[in-house]
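My questions all concern the structure below.
All protein chains but one are shown in place.
Order of writing sets the labels: A, B and C. Residues in every chain begin at 1.
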Amino acid sequence: MAGSTYGTLFTMTTWGESHGPAIGVVVDGCPAGIPLSEGDIQRFLDRRKPGQSKYTTARSESDQVEILSGVFEGRTTGTPISLMVRNQDQRSRDYGKIKDCYRPGHADYTFDSKYGFRDYRGGGRTSGRETIGRVAAGAIASKMLDQLGIHLRAYTKAIGSIVVPESAYDYDCIVHNSLYMPSDDYAQRASAYLEQCIKEQDSSGGIVECRINGMPAGIGDPVFQKLDACLARALMSIGAVKGIEIGDGFEAAASKGSINNDAFLNCQGNICKKTNHSGGTLGGLSDGSPIILRAAIKPTPSISKPQQTVTREGEETTITITGRHDPVIVPRAVVVVESMAAITIADLLMTGMSSNMENLLKIYQK
Amino acid sequence: MAGSTYGTLFTMTTWGESHGPAIGVVVDGCPAGIPLSEGDIQRFLDRRKPGQSKYTTARSESDQVEILSGVFEGRTTGTPISLMVRNQDQRSRDYGKIKDCYRPGHADYTFDSKYGFRDYRGGGRTSGRETIGRVAAGAIASKMLDQLGIHLRAYTKAIGSIVVPESAYDYDCIVHNSLYMPSDDYAQRASAYLEQCIKEQDSSGGIVECRINGMPAGIGDPVFQKLDACLARALMSIGAVKGIEIGDGFEAAASKGSINNDAFLNCQGNICKKTNHSGGTLGGLSDGSPIILRAAIKPTPSISKPQQTVTREGEETTITITGRHDPVIVPRAVVVVESMAAITIADLLMTGMSSNMENLLKIYQK
Amino acid sequence: MAGSTYGTLFTMTTWGESHGPAIGVVVDGCPAGIPLSEGDIQRFLDRRKPGQSKYTTARSESDQVEILSGVFEGRTTGTPISLMVRNQDQRSRDYGKIKDCYRPGHADYTFDSKYGFRDYRGGGRTSGRETIGRVAAGAIASKMLDQLGIHLRAYTKAIGSIVVPESAYDYDCIVHNSLYMPSDDYAQRASAYLEQCIKEQDSSGGIVECRINGMPAGIGDPVFQKLDACLARALMSIGAVKGIEIGDGFEAAASKGSINNDAFLNCQGNICKKTNHSGGTLGGLSDGSPIILRAAIKPTPSISKPQQTVTREGEETTITITGRHDPVIVPRAVVVVESMAAITIADLLMTGMSSNMENLLKIYQK
Partner (left out) sequence: MAGSTYGTLFTMTTWGESHGPAIGVVVDGCPAGIPLSEGDIQRFLDRRKPGQSKYTTARSESDQVEILSGVFEGRTTGTPISLMVRNQDQRSRDYGKIKDCYRPGHADYTFDSKYGFRDYRGGGRTSGRETIGRVAAGAIASKMLDQLGIHLRAYTKAIGSIVVPESAYDYDCIVHNSLYMPSDDYAQRASAYLEQCIKEQDSSGGIVECRINGMPAGIGDPVFQKLDACLARALMSIGAVKGIEIGDGFEAAASKGSINNDAFLNCQGNICKKTNHSGGTLGGLSDGSPIILRAAIKPTPSISKPQQTVTREGEETTITITGRHDPVIVPRAVVVVESMAAITIADLLMTGMSSNMENLLKIYQK
C-alpha cells in the first residue's frame, strides 16, 4: 500500500506539507452511527497545538478543523470522513541555506536520495504538522473505542534523564502541567532541565507512555498482525521515535521466566492476572490486562547551535538553524502516540470480528 | 490482510502447527532470475535448529526443506516459491493438563478468547516452529540482497544481564560459540549464567542485535511505511519480543540534540555521517549508514518450576510444565531476526523502485 | 483495504457526497518529478462536466479543482497529492419522498441495509459526483503514462441499440460531437433516439469502449492481478456498469480456437500479432497490442415516469422522481472509464518494476 495510508478496515490517509495551503486526513471504514462533531476532533487537535507552554514553539497555529464529508445529522455515515486544517502561519522567508544544505538529524538528504529533489520549505512532508491528520483520525477512533468501554491515556514518562517512576504516578496531574507528566514534582524538575537546554541552544528527548484500559481478551492476531507488532509499527511511524517497549520491554530481557511470567487468577468469576509484566498481550493477542506501551523520542534535531554538514553537492559547511523550534517535542507527541494506538486498536477490533464462526452467525443469521 | 501473510510486493505466507504433518511458507513476488537451491535455504534453517548446544532443546529435528514450486533450472521464476518442512518428531503424549489449564506466559488463554478453542498440542500455531517459514523466506530475501551488495548480520547482544559492550565486539566470534555472541569471553559468562538458570528450573531472556551494511540511501517511506516502523513491526511480530530499538534507541530519549544529531561529511566524494546515533535512518528513509536494530526477548515461558494458574473454567490450580524446553531462546532467535529484517528490506527495495519518474523511464523507456 | 482506496503503489482515496461541502481525492504514491498543474486536472474534469449538451443535466457545476499538497514548483514531489472541488450548486430542497422511499435502480435500500441509515440528499456517496475524484486522479495517471508513450482513448461505442461498428470509426469525430462517439453519423442517430427517450420521460443505457496504445509487453501478473482482471474491477467499480469485455469478449465464447488465436509475426524486427482478438492480453499480461475494453452502462435509474416501490417501513407506494437528471450518462462516463483504466495501468507498471532481478540491478546497482 502507498505509504500515507494506514490500516486495513479502519484506515486513514494523511496528506499535506507544512507550508502548503492545507493539511488533512481521510478516515475511511469508520463504522456508521457514531456521534461525531468538529468539537470532538478539535479537542484532540488542541492537545497537540504549539504555544501551550514556553517549551513548545511560539508559532500561533489555530488549526481549526473542517469536516468535509462522511458525517450526516451528527453521526458518521460509514463513508469516508474527510478532515482539513488550513495552514495559516506561512510566513514567506528565506530558505536559502536549508534549501542547499542537509540539516543534521533531518530527512533532507534522504528525501533527495529517494525522490531526486524535495519541498525544502520547513520540512515539507516530514514536518510535525503531518501528525495533525493522525490526531484528527485518532479523535474518531477514540469516540468509537469509548462506546466499547476502551479508554486510552498517554503521558510523558520522561524528559531527558528525568524519569517519573511508576510509584510516583498521579494520573490527575497529567492535565495540570504543560508537559503532560503524571507528577507535578517531576514536571517541575523537567522544566528546570529544559530551561537549561534552551540556554545552551540545545534540545532534549524523552519517553511517552500509553495505557489502554478496558481491552477485551483475544484482540490481535497470532503471527504478523500481532497486537504488539501493530502497535510497535504505529508508534515507530511517528517521526523521532527510536525505541518501543511493551510491558517490561527491555527489562524483560534481563529477567527470568519465574518472575516474568504472569500468574493467572480468578477475580470474582473472571480470569485475570496477578502481575502485568507482559503489558497486556500474550502471543500477539490482548490478555484482558491493561496494555502498557512506551516510545523513546529523540531530541528535536532543529537546534540553533552551529552544526557541521554538507551541501547538496557534497561540499562541507556549517549550518545554524534559526526560527521557532520546540526544545522538546515530547509533550506534543503525547496525543500523537495516543491517537496512533487508538487507530490501531480500532482497526484490529474490526478485522478481528470474523475470527470465529459464532461471530458471523451473530451478525448474519436471520 | 489476513494475519499470516507479510509484505507488499515481496510477500511470505507462513502456515503450520508444531504437531501437524508439516510446516511451510509460500514466498510470492520474488524477482525472477535469482539462483536458488534447497541448500541455500537449508543453511539458514540449520542456524535455528534446536540441539545446537545444551542451552537449546534436545529434540532432534532434522527440518529438511523441500522446494515445491517457483524454481526452474536453478533460478527463481518470479512465481510463488512454496517451501515445506515435514514435522518429524511428533511423539504422541498426554496433553491433559496443558489442554485444560492456561500456561502462564503462553497464548493458551488468549487463543481461547479469540477463536473459542485451540489446538493445544505443543503450542500449535504459536510454537517457535512457526519461524521455520520465516527463516526459509529470509534465506531467499538474503540471496536477493546479496546481489545488491546488502548484507545482514544478527547476533546475541545479551543473555540475561550479561551484555556485550560494543567495544568488545569481535564479529568473527559469532559463528564460533553456540550462543552466537560477538565475544567468546562474554559467551562463557553467559553460559555460566545459563547453567545456573537450568539448575533453578528457570529461564533467561536476552537481546538480539542486527547490523545491515550496504544499504543505499533513500529506502523506506516518509510516513506509515517508515523503514524503522516496518522493521519494528517485523521484529515485534516474532514471539517473545517485548522491545525494539533502532540506533541509540532508548538512550536517545536521555540525550541532547547537539549530541544525537549525526554530522554529515564528505567521504571521498560520497556523502556520509560522522556518527551513527540514528542507526541508519532519517525521516523513515535509510541514510546510507549501517542500520542498527535491537530486539529484547523475554525469558522462555516454559519452565519446570510449579506455577499458579487457572483452568479453562476459571478454577485456580498449579501447573508444572514438563518436556524439553530451551532455557533461553535468544540464540535460536538470531537467525529469525535476521530473516525478518532481510524480508522487510527486500520488500521496501521493491516497493521503492517507483518513487521517481526517472526510475520508471530506466525500466520502461524503449 | 477500506473501500474508498484503490491501488497498491499508485493509489487514490476518494471522498465526498453530492450535497456535502466538497468532493475530493488523495493520490498517493505518484512518482516524483512529473510536471503537474491545476490546468492538467481541470481539462479532465471538464470532460465529465454536466451541461455539455442537452442530454446531460442542466445543473451548472463549475467544478474548479484545487491542489492542496504534493506538488512543488510545478512538479509532483512523490508525497500525497490532495485535490478538492467545492460543491457549489447545493440548493436546499424538499427530500421528503426520497428520504422515506426506496428509488428503484438506486442504492437507497441497500445503503440502509448496510449502514442502518443513509445521507438521503441527492444520492449522497453514490452520486455520480463521486467520480470527480477518480477523474482528477486519472488526469495525473495519464500525465505519467504520456511520458512512457502510453496513450488512452475512450469513447461512446453505443447509445441504446445504436452501436457504432468498428468499420465506421473515425476517431477524429470523438471530440466533435457531444456524445463522444467516433462517428458523427451515428451520433446524430443516437441524438434522435435520446430525444425520444426524453419525450417518454425515460432514459437510455450504452457502451463505452477504451483503447490503450503503446503498452509494453509483460505488464500485469499471471494469477489474481491479471491485467484484464484488474481492469474489469476498475470499470465495474463505476456505478451503472453491468458488463465488461476485453478484446472479442462475449463473441469469443461463440468462436473457435483456430479463429480466436492471434498468430505471432515479425514486424520489422519486433514481435507482433496478425490479429487482436485477445484485446491486448495473454495470460493476464499485456502482449504489446492495443488493449481494447468495453463497459456496458445501464440506463440512468432516475426517470420522471411514476414507478412502483416501497417505503422504509415496507409499505408499497408510487414514486415520481423530479429534478434535473441525465437521460443518458454514457457520454459523461467516457472520461471516467478512461481515468480508471489509466490509474490501473499506472499502478501495474509500478508494481511490475520488480518482476525480475535485472530491473532491480538497473535501479540499485552503483
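The definition used in the following text is that a contact is a pair of C-beta atoms (placed from the backbone, for glycine too) under 8 Å apart; a residue touches a chain by one contact, two chains touch by 3 or more.
From a predicted model like this one, the values you see are computed outputs, not experimental measurements.
Put simply, the hidden chain is in touch with A, B, C once you look at the whole complex. In the complete complex, the residue from A:21, A:216 or A:314 that touches the missing chain is A:216.
Touch with the chain that is not drawn comes from one residue among C:77, C:177, C:286 or C:339, which is C:286. Of the candidate positions C:33, C:122, C:160 or C:182, contact with the hidden chain is made by C:160. Mapped onto subunit A, the footprint of the missing chain covers residues 8-10, 29, 31-34, 78-79, 144, 147-149, 216, 222, 349-351, 353-366.
Even with one chain removed from view, subunit C keeps its contact list with that chain: residues 1, 3-6, 8, 14, 102, 104-107, 109-116, 125-126, 130, 158, 160-161, 197, 200, 202-207, 216-226, 228-237, 239, 241-250, 252-266, 269-271, 274, 278-279, 281-288, 296-303, 305, 307-310, 314-316, 352, 355-356, 358. Of the residues in subunit B, those that touch the hidden partner chain are 1-5, 7-11, 13-17, 20-24, 26, 28-29, 32-33, 66, 68-70, 72, 75, 77-82, 84, 114-119, 124-125.
Note that only the chains that are shown with their structure count from here on.
The touch graph of the protein chains shown is complete.
Once CA atoms are averaged chain by chain and compared with the all-protein CA average, the nearest chain turns out to be A. Rounded to whole angstrom units, the spacing between the C-alpha centres of subunit B and subunit C is 44. Centroids of subunit A and subunit C (each the mean of its C-alpha atoms) stand 38 Å apart.
Under the contact definition stated at the top, the residues of subunit B that touch 2 or more other chains are 8, 216, 222, 355-356, 358.
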